[in-house]
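The structure under discussion appears below in the form of structure tokens.
With one protein chain removed, the remaining protein chains of the complex are shown where they sit.
Up next, chain A:
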Amino acid sequence: MVLSSADKNNVKACWGKIGSHAGEYGAEALERTFCSFPTTKTYFPHFDLSHGSTQVQAHGQKVADALTKAVAHIDDLPNALSDLSDLHAYKLRVDPVNFKFLSHCLLVTLACHHPEEFTPAVHASLDKFFSAVSTVLTSKYR
């Protein structure tokens, strides 16, 4: 799946509108993922996963910062995300199915907070973008 220039523009515009809320949305997307897909909690036995947890907030910010970097380097995701790709392949080893759960919950979070931005075309572009990021993060798994 290739990101068209329209996709890239949609993603950049949407992510730009999010601005400083990115960390908050990252945390919300994680909370939604843990709620809807409880098996994802198995990767965080060391976390307090209750609502408002500072660990989840911090982790949400981390995820958001990585996505912000990905948006800034949308033309070269493999290079920009290379370190994160190594981390996920050799250390974290999160099963690939889980990237779909988090990606879906990121879409849901954005739909909730930015209904005007979340048009069908932008929805499609974001879905493709998260899919592309997920592919890069799992690219060195085997």
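Side notes on the structure shown:
Everything that follows uses one rule, which is that a residue touches a chain if its C-beta (ideal position, glycine included) is under 8 Å from a C-beta of that chain, and two chains touch if they have at least 3 such contacts; residues count from 1.
Simple rule for what comes next: contacts and distances are computed from a predicted model.
Looking at the choices "Myotubularin phosphatase domain-containing protein", "Hemoglobin subunit beta-1", "UPK3B protein" or "PAT complex subunit Asterix", the name in the UniProt record of the chain not drawn here is "Hemoglobin subunit beta-1".
When the missing chain is restored to the complex, the residue among A:35, A:72 or A:97 that touches it is A:35. Only one residue in the set A:8, A:21, A:123 or A:140 touches the chain that does not appear here, and it is A:123.
Shown as candidates are A:12, A:59, A:113 or A:140; the residue that touches the absent chain is A:113. Take chain A: the residues that touch the chain left off the picture are 28, 31-32, 35-37, 104-105, 107-109, 111-113, 115, 118-121, 123-124, 127.
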